[in-house]
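Take this structure first; my questions come after.
Omission of a single protein chain aside, the complex is shown with its protein chains in their original locations.
Each chain gets a letter, A and B, in the order it is written, and its residues are counted from 1.
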Amino acid sequence: MSKTPIIALVTDFSLNDPYIGIMKGVILEINPNVIIVDLAHDLPKFNINFAAFVLLTSYKYFPKGTIFVCVIDPGVGTKREAIIIKTKNYIFVGPNNGVMSLAALEDGIIEIRKIENKEYMLKRVSYTFHGRDIFSPAAAWISRGVPIETFGRILDRKDFVSIKISKPVIEDGVFVAEALAIDGFGNIITNIRGGDFLKTEKFGYRYCIIVNGKNYFARFARTYGDAQKNETILLIGSHEYVEIAVNMGSAAERLGINIGDKIKIIRLELCKNPKI
Amino acid sequence: MSKTPIIALVTDFSLNDPYIGIMKGVILEINPNVIIVDLAHDLPKFNINFAAFVLLTSYKYFPKGTIFVCVIDPGVGTKREAIIIKTKNYIFVGPNNGVMSLAALEDGIIEIRKIENKEYMLKRVSYTFHGRDIFSPAAAWISRGVPIETFGRILDRKDFVSIKISKPVIEDGVFVAEALAIDGFGNIITNIRGGDFLKTEKFGYRYCIIVNGKNYFARFARTYGDAQKNETILLIGSHEYVEIAVNMGSAAERLGINIGDKIKIIRLELCKNPKI
Partner (left out) sequence: MSKTPIIALVTDFSLNDPYIGIMKGVILEINPNVIIVDLAHDLPKFNINFAAFVLLTSYKYFPKGTIFVCVIDPGVGTKREAIIIKTKNYIFVGPNNGVMSLAALEDGIIEIRKIENKEYMLKRVSYTFHGRDIFSPAAAWISRGVPIETFGRILDRKDFVSIKISKPVIEDGVFVAEALAIDGFGNIITNIRGGDFLKTEKFGYRYCIIVNGKNYFARFARTYGDAQKNETILLIGSHEYVEIAVNMGSAAERLGINIGDKIKIIRLELCKNPKI
């Protein structure tokens, strides 16, 4: 196999801190023949669920064999394990706190190993930056062909921390959902799967959206540009979840919403006060 | 030709969204032997003129043959075409909305093709993320040597959407200009070409600048450090347009200016209220 290995980084580190750059230095020191890709950085600090969702919606676009290093790690230096997950098509390296669980479970976990072998860590392991001292070195050594058995014992599957995406309650044109993520455009990504929404809903239907006690109107559209400028719309986003968007504007700003907030979406014919 | 091809990305995607990372995954899946460069991201959302200017002032610093992928695409999923522009020295891939027009026209357009051939798109093309589904794959396939004729029909030049940089009105020491861009330092880049300014103006001349009804004094200087700390200056920026700057500070903040705002620059001897 002569293909250059790929290491993709997902962190909640800020781009104006040196932490991401340091991780790259550490990787290149161990394996200069690697392609390092910034998948996403500066994710909401300490928010494991959000990062897990980001990873879930992205990992499959990377070539098979890609090694993902995931450093959303509020428990760094405590007794949470450092782990390597081998899935059907990929390798994930990071803390055992759930951040890699959505993607790994979707792809199919083959084996989970603890990173215990100090030979494959930096000489001095800090209590506060395992992205540098443990995870990046592990990924770099794996990219050089070190088998994952070498790193440590198997993690018992019952000790694997996994998280779940909350499920919306769907009933007859009424969707009680949650804001999973807000992107840089202010698009609000809900936990309603596009496929589930399409079972009963059609492009052009109108809805009222209730967030924090306030009502908003929206039309179900195919894409942003199908709406009037500044119109609020519902659409199936590129991640295949239902998304609330404002054409050429920010839905998050208009709705004053935060990640985790409840969202009620009611088809207009069912809405009590359709004029409000 | 054994040179590694270069794909440079320009987007209005946020760096803490996974969208840019996903595009890189898609490219590497098609062509792992490519150098991906972040030209600029997180540009003002939906602002085609701004991104076109960024591309205009940057493209020529890249090696010949570089493929630019430009995703400022508020019309994604509507009937605006996805296009490939072959210019004298470069390839541009993106939406037909003007974002690539300033750079492409300056370099000299040879041919414009529509991207229509589904063989070179991702299997599922969404309505909302053509950066992932159409533009990145096209760029990656081009980098692998697929000739651009393969992607689709020629776009008639009359259907090519191009934008223009507004021209300042220059008359005898009075410049009625516009803020084309504001950079991260708060430097205000006007639409006055450095060469035009130098025809009549000299280093050391003094000016009053009128923005939104307020007056500011400025000296024409060679560079930031030639001014006093916090002094407002005019200079010819690295992009060769006249720029308003504050040494060690932010001109945009001082002048309270936004992109697109009018700027009147009057040589001081002509200024009505030079003491104000």
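Definition applied: contacts are C-beta pairs under 8 Å (C-beta built on N, C-alpha and C of every residue); 3 or more make two chains touch, one makes a residue touch a chain.
The structure displayed is predicted, hence computed values, not measured ones.
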Touching the hidden chain, out of B:P63, B:P147 or B:G260, is B:P63
Per the whole complex, from A:D17, A:E116 or A:E269 the residue touching the absent chain is A:D17
In the whole complex, what residues of subunit A lie against the chain that is missing from view?
13-22, 24-26, 28-29, 32-33, 36, 42, 45-46, 74-78, 80, 126-129, 132-133
List the residues of subunit B that touch the chain left out of this view.
3-4, 6, 8, 10, 15, 35, 37-43, 54-55, 57-58, 61-63, 66, 183-185, 222-226, 235-238, 243, 247-248
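The working rule: only the chains that are shown with their structure count from here on.
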What whole-number Å value describes the gap between the mean CA coordinates of subunit A and subunit B?
30
